[in-house]
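This is the structure I have questions about; it appears just below.
One protein chain omitted, others in place.
When the chains are written out, they are named A, B and C in that same order, and each has its own residue count from 1.
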Amino acid sequence: MGTLWKVENLTKEFEIRSEFKKIKVTALKSINLEIYKGEILGLAGESGSGKTTLGKVIIRLIDPDKGKIIYRDIDITKLPERVLRKYRKNFQIIFQDPYKSLNPRIPVGLTVMEGITGNKKERYEKAVELLNLVGIKEKRFYDYPHQFSGGERQRIAITRALSTEPEFIVCDEPTSNLDVSIQGQILNLFIELKEKFNLTYLFISHNLKIIRFLADRVGIMYKGEIVEMGKTEEIFENPKHSYTQKLIESSFAF
Amino acid sequence: MKKTLQRLRKRNYISYISFWIIVFLYFLAILADFIAPYPFNKQFRDYPLCPPTKIHFFDHNKKFHLRPFVYEVKLVNPALNQYEIVKERICPVYFFVKGEKKKILGIFPSTRNLFGTKEGKIFLFGTDMHGRDIFSRILYGARISLSIGIIGVSISFFLGFLIGGISGYFGGKIDNILMRLVEIFMMFPAFYLMLALRAVFPLNLSSFQIYLLIVIILSLIGWAGLARIIRGMVLSIKEEEYVLAAKSLGLSSFRIIFKHIIPNTFSYSITAITLSIPGYILGESTLSLLGLGIQEPYPSWGNMLSVCIGNLRVLSNAPWMLIPGLFIFLTIICFNFLGDGLRDVFDPKNW
Amino acid sequence: MKKLLNVRNVVVGNEEIKILREISFEVNEKEIVSIVGESGCGKSMTLKTIIKLLPKNLEILSGEIYFDGIEIVKYDAMEKIRGKEIGMIFQEPSSYLNPLFTIGNQVEEAIKEKIEKKEKKERVIKILKEMGLSSNVYYQYPHQLSGGMQQRAMIAMSLINNPKLLLADEPTTALDLTTAFGIIDLLKNLVTKYNLSIIFVTHDISLAKYISDKILVMYAGIIVEKGPSNLVYTNPLHPYTQKLINCLPEKYKKGERIKTIEGQVPSLKDLPEGCPFSPRCEYKKKICENYIPGEIKIEERNVRCFKYGNFMES
Partner (left out) sequence: MRRYILNRLFQFIPLLIGMTFISFLIIQISPGDYFTQLKMNPEISPETIENMRKLFGLDRPVIIQYFYWLKNIFTFNLGESFSYHVPVSFLIKVRLKNTIALSIFSILLTWIISIPLGIYGAIKDKSFNERVLSFFAYIGISLPSFFIAMLVIFFISKTAILPLGGTTSIFYENASGFEKFIDYLKHLLVPGIILTLSGIGSLYRLMKNNFLEALNSPYIFTACAKGIPTYKIYFKHALRNAINPMITIFGYELSGILSGAGLVEIITGWPGMGRLVLEGVLSFDLYLVMASLLIGGILLIFGNLLADILLALVDPRVRLR
């Protein structure tokens, strides 16, 4: 397995402005990370641990303060947006809230078409094909996002991510706003798509049960740091860090 | 547009009606030359402060006339402006009656008016102290009062969109500086700022210069509020996940701005524009009312009311002089209703 | 065991929709009963029905609710029961606490007895301590506390009058895992300490099994299965319960496919005529599409499914 992503010393601080002063919040504290081609890397942690920020920084939706992001031997940390745009198609993101991640004024089919290249007819056919793959029928191509249920919207968001034929997808808690019965469908879909398109996932979740089910390797984040990282079975069977132990204990108590 | 109107009709009938009233008012303003029975500056020296002419179908003998008519009136007491009708003089009202020469819309020469009388006078809303027909003056005044609303809001909206957009999209220091500037403008009471800006220029300007000046003053005052609204909007939409997703699809900034950000500000800005037009109409009326705006003999709804200030005799003897105020009120309430309705309709939650 | 709450055939809704349909269940003294189901199935609405705080457009159309000798549906002095006999806690304590008043003020205000201010304060501080908070919290405002502390303050507020029943509406969903765990253990301990019964609403059936004695499984406004937690979890009878438990990722090893429930939860506005689960059910027969099954008692459990009894042949 080759290395797809390499992240060195990644640091990010946010400024929160209040009436008095600027408060600096450290979201990421010198993170080092490698993602191998074809794996599912799970990233677990509680709210405010910086896992979502890490996901966004890796694909440069947020710029880091310090550190290096290397994608397939290319240092993309400082690439200007204009140049980066070439690579953007290779890595996509799926957000937590399917109600916010689709433009409310664009029919879902057209949203999917945006990422596809080619002439209009090809793009349309490809979009229909992809939507079919996730179980959205062609007759709903021109429907607006608000006409779909949460689960269907998440499927559409997945389709949009697939439309650029990426090799890597950041999945940012993609099932945590969905019902249990829908969650199962979406998780299956992720597995199927991974096999079909040879994808690599960075799967972010606070739900350790899902992480254990899905991930090959796991990183546990706590207050902006990765406190422990390793093969999934090893981490879950023999957690070393006290925080990991506590987290696993409270997750699997029931 | 059609779809919006249909939705408006379904969800909020009052705003739907308001929309058509506004359209009708603009229609009246555009065709003022044709609809008004008299030119705006035509003085009937024998008819100062003449009350509104009543239109009759029955004469004093209870005889029915198919064609409506008016009685001729005569000033009987010049000191108290008392008028009496002359019962013998029945003047029928005709459509497409011959009047003075003019150019409709400034292009088509014509001598016809929509309605009028061949003998006698018809003053639907009465006359002012110089014997000018208030109805005709209201129609001509509508041109100024209504157009300033649209032109003023367009200019401030352009400024507001530019500055608010830049401020919101780029953020950081630029945002900081621009927003301080906006705050400074908003920290002056609008009325004082309006008068102060007016004070910079001489009082006696040509009517066209004054028109321009009013537009500029009102836009200078109005842009700040709109810039703030648009900045907030851009700021929040910029952070929306669908914009981030579009960015990660590798779309160009141009496409992101014009396909994903701006369309999502549209509904909100149209509402904001609609709701801010009354401010411009009020601004113009206020300036003209105080004698700082449109000057006689040119009518605007504001300056037609200026005789009512501090002139109790006129107010109590000739209350029809207040009619231009009713038109201002009607226009403003319609824009307010329309704005509220649009806010409802544009909310994707209500689709 | 004494019955504390007895809900009989309650229907809630309006002319257009029925949110709850023929809900019946019992809660005994010192018992934790969980209501499990997916979003929109009527879990929270059941709690709001018991305390009679339904949204304006909904009402109890029929049925009876007996609580400690009182018939609640017809009872019109609910203020006497709310907070005194029945307490309630919510999913997001941050928005359910009034941001402008101190915790002390808000807890104190709930005290029903007419006692002196000083005594009230002592009582509040005592209960705050029992919930694992410092006495300093008395003087603090909600925004100064973490989510877990806010939830503890909410619990203190709902228990200050020693109520007999606590309604808990997903009290741990918005909290972090480690924090949630603490709250759950706190609630479990309260049952014996305060002689309390709890109705615990959650979407997580494993959590329900962990915390409660009895589980009610709801689907589209109907209780499809109810019974002792262990039985329901290990040997579910209703096809929906079976599938719901089968959906859980922890039941599978890596690389396996989750056995999912196809389709979606129906919207309450257009429910199927018969059993609401029938469109997603693999055992569906003609009768399921036309009639809503009644309750059938099997091994300490009540199930609403035509699979049981002798209906399937007909």
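Simple rule for what comes next: contacts are C-beta pairs under 8 Å (C-beta built on N, C-alpha and C of every residue); 3 or more make two chains touch, one makes a residue touch a chain.
What you see is a predicted model; the values in this text were computed from it and never measured.
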Check: Per the definition of touch given earlier, which of C:F90, C:Y138, C:Y219 or C:F306 contacts the omitted chain?
Finding: C:F90
Check: Taking the entire complex into account, which one of B:N12, B:S136, B:S285 or B:S300 touches the absent chain?
Finding: B:S285
Check: From the list B:Y192, B:F208 or B:F254, which touches the chain that is not on show?
Finding: B:Y192
Next item on the list: Give the residue, chosen from C:Q144, C:N162 or C:N235, that touches the chain omitted from the document.
Entry: C:Q144
Checklist line | Residue in contact with the excluded chain [from C:I81, C:L175 or C:I198] | finding: C:I81
Item checked: Interface residues of chain C (partner: the chain not displayed) -> 51, 53, 78-84, 87-88, 90, 92, 95-102, 109-110, 112, 141, 143-144, 154, 157-158
Checklist line | Missing-chain contacts mapped onto chain B | finding: 180-181, 183-193, 195-203, 278, 282, 285-286, 289-292, 305, 308-310, 312, 315-316, 319, 322, 325, 328-329, 332-333, 336-337
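By definition in this document, only the chains that are shown with their structure count from here on.
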Next item on the list: Give the fewest steps needed to get from chain B to chain C, where each step moves from one chain to a chain it touches.
Entry: 2
Next item on the list: Please work out the Cα centroid separation of chain B and chain C, and write it as a whole number of Å.
Entry: 58
Notebook entry, point to check: On chain B, where are the residues touching two or more other chains?
Noted result: none
Margin query: Using the touch definition from the top, which residues of chain A touch two or more other chains?
Written below: none
Next item on the list: State the interface residues of chain A toward chain C in the complex, per the touch definition above.
Entry: 46-47, 149, 151-152, 179-185, 187-188, 191, 206, 208-210, 212-214, 232, 246-247, 249-254
Notebook entry, point to check: Can you list the residues on chain A that touch chain B in the complex?
Noted result: 56, 59, 61, 81, 85-89, 91-93, 95, 97, 100-106, 114-115, 144, 146, 157, 160-161, 163-164
Margin query: Considering only the defined contacts, which chain B positions touch chain A in the complex?
Written below: 240-242, 244-253, 259-260, 263-264, 348-349, 351
